[in-house]
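Before any comments, here is the structure.
All protein chains but one are shown in place.
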Amino acid sequence: MDKRVTLKIARITRETELINTYTFKHNLGARPGQFIMLTDFEGGEKPFSIADCHADEFSITVKKVGEFTTRLFEKQEGDFLSIRGPYGSSFFISNQKVLLVGGGYGTPPLYYLARTLLDVGADVTVVNGARTKEDLVFCDRFRHLGVRYQSITQDGSLGQEGTSVDLARNLLKSEHFDFVYAAGPEMMMKALMSELADYEYEFLFERYMKCAIGICGNCTVDPIGIRLCVEGPVMPKKYVVQLTEFGRYHRDATGKRIEF
Amino acid sequence: MDKRVTLKIARITRETELINTYTFKHNLGARPGQFIMLTDFEGGEKPFSIADCHADEFSITVKKVGEFTTRLFEKQEGDFLSIRGPYGSSFFISNQKVLLVGGGYGTPPLYYLARTLLDVGADVTVVNGARTKEDLVFCDRFRHLGVRYQSITQDGSLGQEGTSVDLARNLLKSEHFDFVYAAGPEMMMKALMSELADYEYEFLFERYMKCAIGICGNCTVDPIGIRLCVEGPVMPKKYVVQLTEFGRYHRDATGKRIEF
Amino acid sequence: MHNRLQTKFSGVTVDSPLVLPAGVMGMSYSGMSYSAVHGAGVITSKSLTLQPRTGHKGPVMAGFEGGFLNCMGLCNPGIQDGLREVNDFKERSDTPVIVSVFATNMDDFLQLTHHVNESAGDFLELNLSCPNVFDEFGIPLAASAEEVGRIVGAVKGISKKPVIAKLSPNVYDIVSIACAAQDAGADGLCMINTVGPGMLIDTKMVKPVLHNKFGGLSGPCIKPIALKLVYQTSSAIDIPILGMGGVTYGNDAVEMWMAGAQIIGVGTAIYYRGIEVFNMINQEILAYLDEMGYETINDIPRLEPIL
Partner (left out) sequence: MHNRLQTKFSGVTVDSPLVLPAGVMGMSYSGMSYSAVHGAGVITSKSLTLQPRTGHKGPVMAGFEGGFLNCMGLCNPGIQDGLREVNDFKERSDTPVIVSVFATNMDDFLQLTHHVNESAGDFLELNLSCPNVFDEFGIPLAASAEEVGRIVGAVKGISKKPVIAKLSPNVYDIVSIACAAQDAGADGLCMINTVGPGMLIDTKMVKPVLHNKFGGLSGPCIKPIALKLVYQTSSAIDIPILGMGGVTYGNDAVEMWMAGAQIIGVGTAIYYRGIEVFNMINQEILAYLDEMGYETINDIPRLEPIL
């Protein structure tokens, strides 16, 4: 049975002007890459990736982009929010040399992934990109974790100017990686894909979700029709290469195709 | 979830003019003393005790007494019947010296009990009584089992004249038993009870059953209200001694009290 | 100690909000005792008719994912023997008893009321929700606001006990029927009776599983329907509601309270959790009060009513 649980916000961590991390005391039992559906019962229930997950607590990192997330930013510690999940597929856990490529608010789920990869003895490199220095999240957390870590911004406010794809391209030229993971804006992943013809990889996708349990069909991707809430959101290379809609269009709440 | 299964009658064994044993190939997983609800979907669903039960088959022994059981006697091997269960409490499994007292069609469930008791190393004596030689069932089966076995009839057609209670009384006078079990007509068990003040025992009761899952309340016994389909049909001494209705009245399909 | 689960229903104080509903365990005084001993705060008798009824032939009960179908067929020992069980129970217990009665015409309802007047029962519940009543009442009684009002009014005129009308969920507009019962003087409503009805089929024997073919749904799966109807009705009326349908855990009972019920029936859940279910749910409600910081059950808020 699909179960809902209503939890107090244990901690709110301000990451940037527009990005907050919400921590809840609850044994969610999620794997890296999975997501929850979150609601405040004021209208709207939205998917958020697990940024970290322990036996006694888990967290999500949220970017303020619209009506729902704006309301989230008005919540206080101690307020209730209601979740269901975890849902969806999770990342392959490699114990070899791996590269994690994050962009914007897509990076946090890679944190839980990196922690899990380290646990099994993987050699982990993380590259993280954002528009500006102020938009970049989780830098300190990755550094504390003890992974090899590089970041970059589009406006060059950290020195180097570019995207995490640029960082990844350089690394891939000079070193061998056994597995590549990416999460972030779809066009970033699309750009990254063309660098990865010879690599095994998994990408974390986003599509409009309603039921999150694989029946409403809103999150299916063309042309194969796999559901991002069940077979995704983590997609292995073998699926990614088949997706004709990847980087071209997605579907909105009505099911209409919307060009990127 | 309460599950129904529809099975072919694998074997019909004629025990006496009025008593048949029906065997079904099915892993019922019942314990001695438990019962099933049986129907042919022609009107009526009735409780029957498990006479024997193995991993691949189980059987019930039925006396032809009314509309439903008369229809059962018209069934052929290969016909379907539908069951649900097993239901109810089961006998305590002692590994000491025990006495089993059976009467009429009440005896068969004691067969499965005796077999189970032998398995755990109990020293088993069975006394079996009926109205006439023709009404006595399972004699050969008990003998094959290797228990100490005695039978008796009310009409003396086997030599001795009397009831299984008479046999039990004699044994109890001369020997010690650690546990006594009985199944059969209620007045027989009532008579037996007065011999058992100093013994631990369990009796198998019958009351009108409809739901068999403990909610309709038809099978509750006064004054404590325990349900014979859940807390029974096997009742330990501690309950039996409290039952004011024992041997005095039972309830029919309307719930009305009917004197014995 | 102060009883944090104590509440009131139509002027009567109850020690637990949990009610044994009609037709469940209430066939004998001992069945009533057994339920009360395990924590039921109110006991309802089986629905009694003037004459004894054996009910339908078996199978009368069938399980499925999320609940049960039943077609007991209103088996009961008749009003006289039934009230004897009620009186026997009341001799042994202070727990309030609702006497449920069922009839197919006005005259019988009035006769039943006279009988109940002379009994030790605390409430009279009119089972107006049987799907198949075609005697005097042209269409199934439960579906006609007018007929429901007529019966409740007449019974109310002679009843010495507070009168509860038990409504069927299987009607097009339950609120109009609830209003009719209230306007006719009902002291409370009981809702909901079983849903549907439904059927199951044995695919080997090509037969309906229930001998009566159809049976009403009860158990966890009807809870959403019960909550919706209780909520909708409580938004429209002022008399208290005995809410039921699928309540199995403490949280279900709290939901039923929030939807607008004053006391809460627990029937089929006895199958899922044993007769101990009443005490278990009582404990779970207490745990909820603690977690949320409420002093007593009466502090639990209600949903905002529908306008």
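Worth a mention:
For clarity, chains are labelled A, B and C in written order, and residue numbers in each chain start from 1.
Operating definition for what follows: a contact is a pair of C-beta atoms (placed from the backbone, for glycine too) under 8 Å apart; a residue touches a chain by one contact, two chains touch by 3 or more.
The structure presented is a predicted model; accordingly, all values stated were derived computationally and were not measured.
In the whole complex the chain that is left out makes contact with A, C.
In the complete complex, the hidden chain is touched by one of A:Gly44, A:Gly162 or A:Pro236, namely A:Gly44.
Across the entire complex, the residue among C:Leu217, C:Ile237, C:Ile263 or C:Ile297 in touch with the chain not shown is C:Leu217. Within subunit A, the residues in touch with the undisplayed chain are 1-4, 6, 37, 39-41, 43-46, 80, 82, 84, 210-218, 220-227, 230, 251-257.
One chain of the complex is left out; on subunit C, the residues touching it are 64-67, 69, 143, 171-172, 195-201, 203-204, 206-208, 213-215, 217, 219-221, 223-228, 231, 246, 248, 251, 254-255, 258-259, 288, 292, 301, 303, 306.
Assume only the chains that are shown with their structure count from here on.
If you draw each protein chain as a dot and join the dots that touch, the picture is not a line, a loop, a star, or fully joined; it has some other shape. Separating the CA-averaged centres of subunit B and subunit C is a span of 36 Å. The mean-CA centres of subunit A and subunit B are about 64 angstrom from one another, to the nearest whole unit.
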